[in-house]
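A protein chain is absent from this complex, but the other protein chains hold their places.
Per-chain numbering from 1; labels A and B assigned in written order.
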Amino acid sequence: MKPVTINFRSKAAQTLADAQIQQSIEHVYTGFFKGRLLAAAETDNWEDLRTKGKAIKDHTIAHLDYYLGMLADSVEKNGGRVFFAADAAEARQYIIDLAHKRNIKTVIKSKSMVSEEMGLAEAMNTEGFETVETDLGEYIIQLANETPYHLIAPAVHKSRSDVAKLLDDDYKDGDRIPDATELTMMARKKLRGVFERADMSVTGVNFAVAESGSIALVTNEGNGRMSTTVPRVHVAVMGMEKIIPSIQDLSTMLRILIRSATGQRISTYVTMVNGSRKFDEEEGPEEFHLVIMDNGRQKLLEDPQMRESLNCIRCGACLNACPVYRKVGGHAYGWVYPGPIGAIVSPVMTGVKDASNLPSASSLCGACHDACPVKINIPRMLLELRWRTAEGSTDKDERTSSAKERGIWKAWRVGMMGRKRFDIGSRLANLAMRPLAKNGWLKKAPPPISGWTSTRDFPTISARSLKSKLSKRSKGGK
Amino acid sequence: MADRAKFLAAVTASLGRTVVLVPNPDSATAGFDDGVLAKSNAEMAMADANTRSRELVDQMADAAATAGWKVHRACNPETASDLVASICEEKKASSVLRSKHEVLDQIGIESAVTSTGATLGITEHFGDNSSALVDNSKSSAFSADIGITGVDYAIAETGTIVLHPRSGLSRLISLAPPTHIAVLRHGEVLDSLDELFAMERSDFMSGKLAGSMNLISGPSKTADIEGTTVTGIHGPLEVHLIILDHG
Partner (left out) sequence: MPDYSLNPPLPNRVTLFASCMVDQLAPSVGESAVDVLEHLGVSVEFLDNQTCCGQPAFNSGFRSEALPVGTRFIELFEQVDGPIVVPSGSCAAMVRNYYRDLFRDDPKLLERSSRVAERVFELIEFISRFFGTEAIVGQLNTSATYHKCCHLLREIGIDGEPSAMLSNIEGLEMIPLERADVCCGFGGAFSVKMPDISSAILDEKLDFIEATGSSTVIAADMGCIYQMQGGLRRRGSDVQVLHIAQILAESLRNGSSHGAAL
């Protein structure tokens, strides 16, 4: 998927003006966010689990080369094939070549953000393979020719009538809108046929276990199970960070992932596959391929300030918690990963310059940090990236701030470096504001305050500072 | 094409090193526990499942109901058999598939199902999974009305049943038919995911890891349309858990 992070402001404005999307997206708070809070509350050792999850991921990422080598060995020992892809193009080509070699006709895809990075479904359709998304949300998005809106709820912005138009050829505006059950059953019917004829599947990976070469897949729908059962070729794709050392680590990681994602204690299906079908099994793929992709992750890994972002297990909790995501929606972020996690990984993976609005689009409220099951300090990383775009701190070419903006902050610094200037500046501001103010508030102000006054009244600077008031008080003038 | 050596060398360089550093065994992960410890953890888990079986079964029943199973308690095999028959009748099933789990014979599954007029089939390839046989079992699973299995384990924490697909236990019979019935016995319920993965790791350490494992917790479901939960998107619309309390 080609990043279009540069359009953040205009895309955000579109979503802010779309009443239907604003209403649909509420579900991420009322459903997922509240669900996570309840799940955490009923889990006795919730904070310990988060601490443990963070420790497992910190350890794994710090030894990523070791564990990737171990994982590849284990998968091969299980009879699987491993392909290391430096970027999305290499990964895509490997899968397409494989499909040609195996005479594949129908490919079923199970939800995978990494395959979105590759733009895989579109590319495979272009190559002549019938390629169908099987997660219901992804299927809806594919029919709408859009990209996912959310990490775990790709079609959260769609209304029932939107979905009816996509699933039911006979549906017209003004018809009775089918309910969610009717729509889901329409999709079941359509997708059943696809499952039965599929000869290749592409799935994501929730966790890859280094020691055993196991792939854990978490779904509620069962498409992950279908994908690892019916087709003769199974390709699992993963970002190189989606790895944990031991089978035993799965209990911690699954608990925090699922509770943080949907608030469930467990998803309906957790599937572990250890390579292709074993000799005594009734069915299952004849071939298993694991594609391990970098695609810019090394830039996060080599950066000590950003490395922690590779701990992410893609639960979506930071999106649900984020007041900005809940207003601007998933498409504004312009690449595969929306919300707070997207605002820190997209700039590094796709280029800080175009994405400079992403780290700025945050009130730094910290709700994402609070919600993260592996405690990624997202606000801290947003601030790191702001430094890069404001001052070009790591690379002069990454600076996107305007000369005017830099001038304002220089002037601010001058004003703050001495108490006299601080007081004089404030008194002058007070004098300038006073004629325009009513009851101490401004309705309109010149830039840069005009942004504020477009929607809110602005307070005037006080005629006297606290210093002056306190000194009068200490002289007995209280 | 990025080869493995080149890829991994680049990762090592990104970590600021020139050679791969072997992790310290005192790390956060359980990956350094040896086979002996893994085995004793697994034995403890199994012993716990037996000594606390009554309590764990009760917890399982509650958690399973929360997860969306229709939970039935059967005080003896005959009751379990009647429950299976009545579900077959209610679903007007004509084609039923079973796994090879022993508990199904114990409750007399054959007569329970056939007495309702349905056929009862089993897929068992005994290692001969030539594509014709596999295609055959796939199509019978997709056309079946009900799939019936025992459980390999269950997990009280989450209301989960665990199946290790193998000869006589198709991956599809708990997935493709619109109704799935699982029959559970005392002693099969583990406390939590910790115990399950302890056993799984012990299997791995002793070279006996199964080809795959499915954890199933309720019916197939989705909330992808307006956040409304709907069951039965791809897998079963209805799942029954029959707990055999006898013995």
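Here are some notes:
Keep in mind that, in the parts below, a residue touches a chain if its C-beta (ideal position, glycine included) is under 8 Å from a C-beta of that chain, and two chains touch if they have at least 3 such contacts.
It should be emphasised that the depicted structure is a prediction, and the values quoted were computed from it without experimental measurement.
Under the touch definition stated at the start, the shown chains contacted by the missing one in the entire complex are A. Within the whole complex, the absent chain has one touching residue among A:1, A:187, A:254 or A:390, and that is A:390. Of A:77, A:105, A:189 or A:406, it is A:406 that touches the chain left out of the display. Residue positions on chain A in contact with the hidden chain: 9, 12-13, 16, 323-324, 327-328, 360-367, 369-370, 380, 383-391, 393, 401, 406, 409-410, 412-413, 415-419, 422, 426, 441, 448-449, 451-452, 454-462, 464-471, 473, in rising order.
Here, only the chains that are shown with their structure count from here on.
Those residues of chain B whose C-beta lies close enough to touch chain A in the complex are 1-4, 7-8, 10-17, 20-23, 27-31, 33, 38, 63, 66-68, 123-127, 129, 131, 134, 137-139, 142, 157-160, 165-172, 175, 192-194, 196-198, 200-201, 204, 209-228, 230, 232-235. Residues of chain A touching chain B in their complex: 24, 27, 30-31, 52, 55-56, 58-60, 62-66, 68-69, 72, 82, 84-86, 90, 94, 134-137, 140, 153-156, 158-160, 163, 179-181, 183-185, 187-188, 191-192, 195-196, 210-212, 214, 220-223, 225-226, 228-230, 232, 240, 244-251, 254-255, 262, 265-284, 292, 294, 298, 301-302.
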